[in-house]
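What you see is the complex with one protein chain gone and the rest in place.
Labels for the chains are A and B, by order of writing; each one numbers its residues from 1.
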Amino acid sequence: MDTLLQVLLDGILNGMLYALVAVGLCLIWGVMDVINFAHGEYVMIAMYVTYWLGFLANVDPLISMFAGGLFIFILGALTYRLIIKYTIGKPPLSALLATFGLAMLLKNLCLNQFTPNFRILSDTWLGDKTFQLGALIVPLPQLVTAIVALVVVGLTYYMVRSTRFGWAVQATAMDKEAAELMGINTERIYLLVFGIGGATVGLAGGIMPTYLAVHPEVGTMFSLIAFICVAMGGFGSIPGALVAAILIGVVEALGGYYIAPVFKYVAVFGLYLAVVFLRPKGIFGW
Amino acid sequence: MVHCKSRMTICLLIAVAVTLMLGVAPATTLAQEKVIKIGTIFPLTGPVALAGQRCKAAVETAVEILNNKHPNIKVPLADKKGWLAGYKFVLVHTDSQGKPDVGKAEAERLINQEGVWALIGAYNSSVSMPASMVAERAKKIFMCGASSSAALTQRPDMKYFFRTASTDEVESHEFVEVLKWLNKTQKNANVKTLGLIYENSVFGKHAAEEAKKAAAAGGFTVVADVPFTPGATNLDSEVQTVKSKNPDALFGAVLGADYALMVKTMKKMNWIPKVSLNYCSGYQDPVIAKQLGPDADFFMGSTGYSPEFAGMMPAVAEVEKIFKTKTNNVPYDSDSIQETIAMLVLAQAIEKAKSLDPEVVAKTLYANTWPSPLSLSGKVAFAPGGQNKLALSIVTQLQGGKYKRIFPTEKADTKPIFPMKAWDKR
Partner (left out) sequence: MVTPMHHGALKRKDLFWLALVALMALVPAVSAITANSFLMHVLILILLFASMAQAWNIIGGYGGQTSFGHSVFFGIGAYGAGMAVVTYGLSPWPGIGVGMLAAATVAVLISYPCFKLSGHYFAIATFAVVEIFNRMFLVWYWVGGALGLDYPMVEEGFKNLMWYDSKTGYYYCALVLFVLIFGIVRFLEGHRFGYYLRAVREGQETAESLGVNSTAVKLTAMALSAALAGLCGAFFVQYNLRVDPGMVMSLDMSMKFVLVTILGGAGTLAGPLLGAAVLIPLQEYTRALWGGLGGGVDLIVFGVLIIVIVVKQPAGISGIVRDIAKRFRRPADAKGGTSVGTA
């Protein structure tokens, strides 16, 4: 019983991290219908940002994750300006292919510049700290990540739902031409959406060096899981992505422990197939 | 406007294509006669790029020693400039990306286009396999430093394949010997059960199979058999599974970042076995050990080299200085030093054979025992199939961030700390 609870807790906490990684993808995907293949590389770069700030200037990831967020905001906006902009209205796979090229570029650029060394940030504020809750072991870094995730997901959702900017975003997502006729600068909306989507991933990547080693390949699996989260939740649905991410974390943990660890991702991908076969537009899709 | 743009694009593409084709036209332009080209195949990009880049630096180190006069380096052939009446080595590097098909294509290109005389590679066992077949058919010598799969040297008809590192088979038996020795010498050791955690790849799978055989032969029961997918986002279920079976000993074949994650997850879950032994992997990477700090302590593993062995292997220090200039000050690890050894032994064989006929050199390689100050045993000799039968590795334990030798006892410098200290008692 204790083990089950522990497995569930670990699963939920990991799920929250997935949610934090996925929410930006969800926003971009929902508004612009663009698959950003370089999403995992955003995570990786943000990790490098906080790692270097921690290593060179001794800034804790809890603070420097905001720098990571800002950095990826800029990177996201640049991605839009230089690449995505030219693929909008073109064949649907163009953006995916271009970002695939971008992912390749970013990954190998980091390999080239930072060497493939695995880098671990030691002595962070949260690093390796745990506390007991009954028989449960609660890891502090993951718990804080989960809280950050809830806050970020909540803020993003609030922004889209209840601010003037959010309404403009929704209008743009529904019908770009109509939104333009209403006087919305859709170009600016797209730019900001890509930036904000990037910023949330930047926060996720920024906090991760507390417990994960940084290296150029680190983002690959995260981006795959983020794709699954977003699709399972229903494209563009932020609460959907959150629920899906937690579900994925739990299924991964349960499958990994009660079936076999090698099957944990099989369980996750199988879960996605099962969900969309039942609900072809995802959990919250319509 | 559209025409103009697309014309420019196509012109650009053609220009690039032409430049590339010209650039890689058969390169037989090297006018100097006294040059021997050696091709290297390592995973310079991709998930194991780190190991591949260190191996590349290791081969470069060997060639620098061979080509120049280094009287202060006590390694055969270092004291003269060039060798075999003034020949020099030239290296041609390639990137296998860790993919067998790419490695095979690069092996063919090295042999047919670059005209290399021999190959060194390929780190990944899965790449060494097809790449060495290419070399074998072309009758070129393939020196393999650090691929650990025992199957590579179990191909009796291979005449040009040589491996200097020890295999996972040898290491597995050594690990089991360590467990027996601990049971004998430590009070209340009582190690009976064994857990395996390994990445589900050629490397990990081979290691695990050999471990199971060795464990069965040694009378230990494997209670947890946990393969995992390399590059995972977390290792929670893996470590939880091992923890719930609570084996006395844990064998790990876990590379790089996954090793760090495994150690951190064990700490998070507040579990530790009595003893943990690791195949040459994340454990013996000095950078990871340093970054993990005290958390890395008390783990054990097989080590072919570490800077703490300097007392036993006085020749390494000077060689390592050159190596460090190429790796940003990272010292040798067990894998990369084997690539230097492989290159040095090959040069010695050429010198001894006084011939550049690969067949003669291959026979010479088999026929002799080679002095190798960089090897733990100090010597290299090859058994049929190409395995270095004198390959040794020592079981070390990390104590206070240093690799301390604990087994075999005649080579040991420290007593083991057993059982491993619990996380909260460090």
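One rule holds in what follows: contacts are C-beta pairs under 8 Å (C-beta built on N, C-alpha and C of every residue); 3 or more make two chains touch, one makes a residue touch a chain.
Every value quoted in this text rests on a predicted model; they were computed, and no experiment measured them.
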Pick from B:Ile36, B:Val90 or B:Met133: which residue touches the chain that isn't shown?
-> B:Met133
Please pick, from A:Val7, A:Met65 or A:Leu102, the residue that touches the omitted chain in the full complex.
-> A:Leu102
Since one chain isn't shown, list which residues of subunit A touch it in the complete complex.
-> 29, 35, 82-83, 86-87, 90-94, 97-98, 100-109, 111-112, 224, 227-228, 231, 235, 262-263, 265-266, 269-270, 272-273, 276-277, 280-282
Contacts of subunit B with the missing chain: which residues?
-> 2-3, 5-7, 9-10, 12-13, 16-17, 20-21, 23-24, 26, 40, 44-45, 49, 52-53, 56, 92-95, 97, 99-102, 104-106, 108-109, 112-113, 126, 129-130, 133, 137, 151, 157, 200-202, 204-206, 227, 229
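Here, only the chains that are shown with their structure count from here on.
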Whole-Å gap separating subunit A and subunit B, where each centre is the average of the chain's CA atoms = 35
Sort out for me which residues of subunit B touch subunit A in the complex.
-> 45-47, 49-50, 53, 200, 226-229, 231-234, 236-238, 240-241, 244, 256-257, 260-261, 264, 267-270, 285, 287-288, 291-293, 295, 328, 330
Note: in the complex, subunit A contacts subunit B through residues 3, 6-7, 10-11, 14, 17-18, 108, 111, 115-120, 122, 128, 130, 137, 139, 211-213, 215-218, 220-222, 225, 252-253, 255-257, 260-262, 264-265
